[in-house]
Every structure is written in C-alpha cells, then in structure tokens.
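All protein chains of the complex are present and in place, except for one that has been dropped.
Chain IDs A and B follow the sequence of writing; residue 1 opens each chain.
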Amino acid sequence: MQRIDHSFNAMGGPCRVRLVHADKSTANDAIRAAETEVRRLEQKYSRYLDDSVTSLINRAAGSGQACAIDSETAGLLGYADTLWQQSDGLFDLTAGILRRAWDFKNKLAPAADELAALLPLIGWDQVLWDEQSITLPRAGMELDFGGCVKEYACDSAAGQLRQHGIEHALVDLAGDMVALGDQGKGQPWSIGIRHPTDKTNAIARISLAAAALASSGDYERCLHIDGQRYGHILNPHTGWPTQGLVAVSVIAEQCLVAGSSATIAMLKPEQEALAWLAELGLPWLGIDAAGQCHGSIHQTG
Amino acid sequence: MPAKPRDTHPTLLALTSSALLLPAYQGARADAPPDFTEIGVSYSKYEEDDTQAGKTFGGSSERYEIDVAQFHLLAPVGDDWSVALDVQWEDMSGASPWFVGLSADGDPNVLMSGASIEDTRTSVSVTTRYYYDRGNTGLNFSYSDEDDYTSNAIALDTAFNSADGMTTYSAAISASSDDINPTQGATPTNTLDDNKDIRSAWIGVSRIISKRAILRFGLSYTYRDGFLTDPYKFNDSRPDERKEWALGGGYRQFFVGGNAALHADYRYFNDDWGIASHTVDLAWYQNIGSSTQLEPYFRYYNQGQADFFSNLVDFSEPYFADDYRLSAFGAITTGLRLRQELGDWTVNLTGERYTTSNDWSTYSGDESPGLVKYWRYSIGVDYAFR
Partner (left out) sequence: MKALASLLVLACLAGCETAQVQPWERGTLARNEMQWQPDVMEAQIRDHIHYSKEASTGSAGAAGGGCGCN
C-alpha cells in the first residue's frame, strides 16, 4: 500500500490530498487529476482573472447582452438559486459587492450612504438566467461564486480520485474536506476543527469516513463597532454583517451541501441559526460568541 | 422513485437534489468513453475428446482441434465517442459427425466425416459508440469469412439510464446475411450454394439494488430464415425458418469482507423447433491482494431435443436430423481463470472442461452418440495506455 500526501496552494489557501492506494503510478495520476481539477475551477470562476466566466458575466452587467454559459455554470447557478430560495434570500450570489464598502482590514464600518448606493445592485431575483445564458440587468452588479466554488471543487477533485479507482483518500481545500472511504482497515480520517481564537488548538476532533466536512467561520476578520462584534459574512438585505455564530462546521455527503448549510447558518442570528441547524438533521458543530460549543458533533479535543 | 428517509428536511432535500445536477457528481455514471485505450491479444487451444469407443463405426474417432487467436482494441475518440475493433482467427482441423446409424448389436453409432476437415475462419467486428449524459448508443458491423461460409451483420444497441441513474434500459437490434457454399470433397453436401438471414431484437433492464449489488433481466427474439440445414450432415433436413425466444436474468454482488464478487446468470430458451433449454452460470471472482484475481466458474446447460431429432431418422418425414446439437443433453462446464495485473499489463490464464451426457438433461429423448466433450485453454495479455 502506498500512502501519498500532496500539498499545493489554490483557491486562496493551502490544499492537501492524502490517499492510500496499492499502485503508485495510479495514485500519482489520480493526485495530478485532482489538483488539475481544483485549478481548472479556480481559473474558471475566479473574480481576479479577466477571462474567467465570472469576469465575463460581470463585465456584461447592464449592457443588455446575455452571456452564454456552459452546463456546469448553469448547474452552479441552479444550485445558487436553490440556496437563495431555501435561505429566504440570505445566500445571494450578487451580494459580493458589499465588500467594496466594508474594510475588514482596517476594521472600519462603511458610511450609510455608501451602503445605500450598493443595496439596489444586490438581488438574485433581478438576475435573468436560464440553462444557456445569464444577464445581469444593472451596471455595477456582480456575481461572486466564492460562496460555493471551493466546496464544489473539493467534491469534484474527490470525484477525479474516485474515477481513478481510489477508495481511500482525504481532499482538504483550506478546511473544506471530502473523505473517500476511510484510511483503510476501517480506520477513519481524523480531522481537527480549529478553535476560534486559539489558532494552534483544535476545539474538536472529528472522525470522518465517506463523507464531507465544511466549515464557515469568522476567526480573524471580525469587527467590533460600538462594543458589538460583527462577523465578515454580510447580510444582503441590510448590507451589515450578521451577529450570529462565530464558526459552524457541517458534515454532509457532498462538501457543497455541507458548505452552504454552514454558510446559511452563519447568516442567521445566533438562536435562529442553532435551531435551524438542529432541524436540518446533518451532523453539525457551532461555536457562539462566548466560545461555547453547540451541536450534534461531539467534541473530543 | 428512490426511497429517501422520511424525515429528511425539505431544505436538505432541495440542496442535495440541486447539487446532484452538477457534473462533478455524475462521475460514477457508466456513460463516458473509456479513460484510456486498451488492447488485448489472446490465444486459445480448443480440443474435443475422441468420440467414445463403441459409439463409432470404426474409422476415425478423432474430432475437432481449433486454434483461436483474438485481438481486441477499445479506444476513446474525443470526449463522446469510442471505437472498438475485435478480430478473431480460427484454424480448425479434424472431423465432425457425418451421420448416425445402427451398429450390429442395435446401438446407435456415429460415423465421422472421413477426411480431415481443414478450415480457417476470420471474423472482424467494428463498433463505434456515442456516449451522452444518460446513456450510450453503439453501431456494430461484423464480417466473418470461412472457406464455406460468409456472414455480414449489422447491429445497433442503446442503453439509457433513469434520471436517478439506478435503472438502465437497453435495447438492441441486428440483421445478418449469411452465404453458405459447402466445400465439395469426399462426401456429398446438402446444398451447393445457399443463404440465410438472421434478424434479432433484444430488450433489457438492469437496476442497482444496493451499493454492492445489481440485477438485470433481458428478453431476446431471433428469427432465422433460409437454409438452416447442416450442409455436411448426411441425415439432415430442417425447416427453413426458426423463431427463438430467450429470457435471461443476471445478478452481481460484491462481498467486501471476502473481497470477492459473485456472478449468477440464468437463461431460459425456447424455439419453434421444439427445443427448450435452461442455462445457469455461476462465477466467483476472488481478489487476492490488489493485483491478483482467481475466478472459478461453473455452468450447467440443460437442453431438450428438437421435434424432428432422432438418432435413426425417418426419411418420410418432411424434417429430420441426427445432429447431436439438436438432441436432449446436459452439459457441465467447470473452469478456472487467473488474472494477474502487472502495472499497465494484465495476464489472463484460463482452463475449462466441458462434458456432456444425456443423463444430465431433465428433458426426455435418446442420447446421441455424437455428444461432444472438450478442453479449452487460453492465455491472454491486455495492455492499458494509461
């Protein structure tokens, strides 16, 4: 049995693929395919690359020109649409522009008129789209796939491993993970969930086998304004960060579903988020502002 | 519809079903061309036992010996197509039963064709296949050529998956046009030049029944029209039409603990010549480590005789035949196959024994003295261009 551990940087963070497989050349091919898949999706949906799908769509905003899309992009839009509906509009692909107003680096709140100017440009329900094309109706509107592409890439990279016949692997894209099977011999993958303030310590250890784990959290980028703590996840209705949980981790069969469940929870006020997570039925772990842990994942650390 | 746990939250259900439409979750579907080109060559030796002493009228009791070479190529073409090429060469020599008569002590005995028959057969088959999101369709041409027989066939097949990918519906149709030009030699033949057409249709459905088990059923109908009589057999006159039905079932189950897979297949066959048969195939694919596989297999075939079969034919009837293949018999095959992977190479070794007896048939009818028994050995090598 070959154990291979491969690290690289992509999607704005450290990525790591670990796998156990009998044949070394197959294992190496599989890892190469997985990394290539992550880079493909990064390039395709990056906001920072001029020729990405995201940039093409955003450049056409307000021009009245429909932008042709492929079936994968249509699939992601369809998924985002479901998310928007299921979260009562809290998850919104067009909300990314709020970043223009918020300066998390210098910990400054935006002026009220600055936010007021942005809010009309937000609203998934304004977007015209179908299986073949998308139109952003107002100049200045932007799509940002950042809220789901990393998780999707994690699933897709794991899919590449699976297609190569890999049965035991862990794909970790900066904290979003997919476990293919266990480590072999019935031993699950062991994953540490970071403590919200103490970077070096795990707040919980999770055993993961044949499942995905995604986390959403405000570890560093939070603000204190008038004595109130605000996270960096912005509510598209108000333009302000939510005063909710500090961090949420969710386990699901797909990393994409785990990630969006965690994100929706982060967008809800604390009590509402806890109730929603409990009702959803997926294994979860939430940490509130007081550092208290909640959820069905038992902390062992 | 798939059974979902009843308490699944509607939001989770909505997210999951919406996510599954994305291409990343379609990877496990079968309907993509192969990832890489594979080629294989194989050589087989097929040897029939001599006809049992006391069942021949003296003379030669030797039967067929056949050398078979096979070539297989399967290659992806672009993102949506594949092409397969299969070639088979056969070199046969020996004798086959000519006719059955009564021996001095009143038992049916067989007389083998006197001179040794020498023939070669070449068959070439090309299949192009197109893969789409939820299925694939293949078009096949095949050509088979012998000194005394030529066949041209075309076949179209398609498979279509249900939206949840749990059920696959398949269908196939084929047509063949065959020419028969018996070699003229020591013995007279039943025709000089004739032909027959074969039309066939098949439908099948397979369903995933768990993470480790899959089941299928299939039904086929075949219509043969033309010269169906064996040209070389002395006592042979068959109808010029034959309608066949076959109903089959198959099951595959993987055992994680044993690291092995069970194959179980069954077929019921019936035609308008009065022949019926049951076939059971069982195989156990045992993985040993990660690159070795041992496959013991067993097959039981149980056939009833054709209405016009008789060891001692009645020439006053419109149809008659003493061909052992139309008699009531049971056949048991036991075989062992070893598969060894060596990186991109795979070596296969097979040995199989086929024996027959009238006693093993549950159908009534006399035993033909011409029943065949054989050994078959194969060695094959495959290479994958990964």
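We adopt the following convention: a residue touches a chain if its C-beta (ideal position, glycine included) is under 8 Å from a C-beta of that chain, and two chains touch if they have at least 3 such contacts.
Treat the numbers as computed from the prediction; the structure is a model and nothing was measured.
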Which residue of B:A14, B:A75, B:V126 or B:A201 touches the chain not shown here: B:A201
Hidden partner chain, touching residue among B:A14, B:V126, B:L139 or B:M166: B:M166
Option from B:E244, B:D307 or B:D366 whose C-beta touches the chain left out: B:E244
Option touching the unshown chain, where B:F57, B:W81, B:Y130 or B:F217 are the choices: B:F217
Subunit B residues that touch the omitted chain in the full complex: 2-4, 20, 25-30, 40, 42, 44, 46, 64, 68, 70, 72, 74, 84, 86, 88, 96, 117, 119, 121, 123, 125, 140, 142-144, 146, 148-149, 151-153, 155, 157, 164-167, 169, 172-174, 176-178, 180, 196, 198, 200-212, 214-222, 230-232, 244-248, 250, 252, 254, 256, 260-261, 265, 267-269, 271, 275, 277, 279, 285, 287, 293, 301, 303, 306, 325-326, 331, 337, 339, 348, 350, 354, 372, 374, 376, 378, 380
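Heads up, the rule we're going with is that only the chains that are shown with their structure count from here on.
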Inter-centroid spacing, subunit B versus subunit A (mean Cα positions, whole Å): 52
Complex interface listing, subunit A residues touching subunit B: 22-23, 25-26, 29, 71-72, 75-76, 78-79, 81-83, 85-86, 152, 155-156, 159-160, 162-163, 252-254, 256-257, 260-261, 279-282
List of subunit B residues in touch with subunit A within their complex: 7-9, 11-12, 14-16, 18-25, 27-28, 35, 289-291, 343, 386
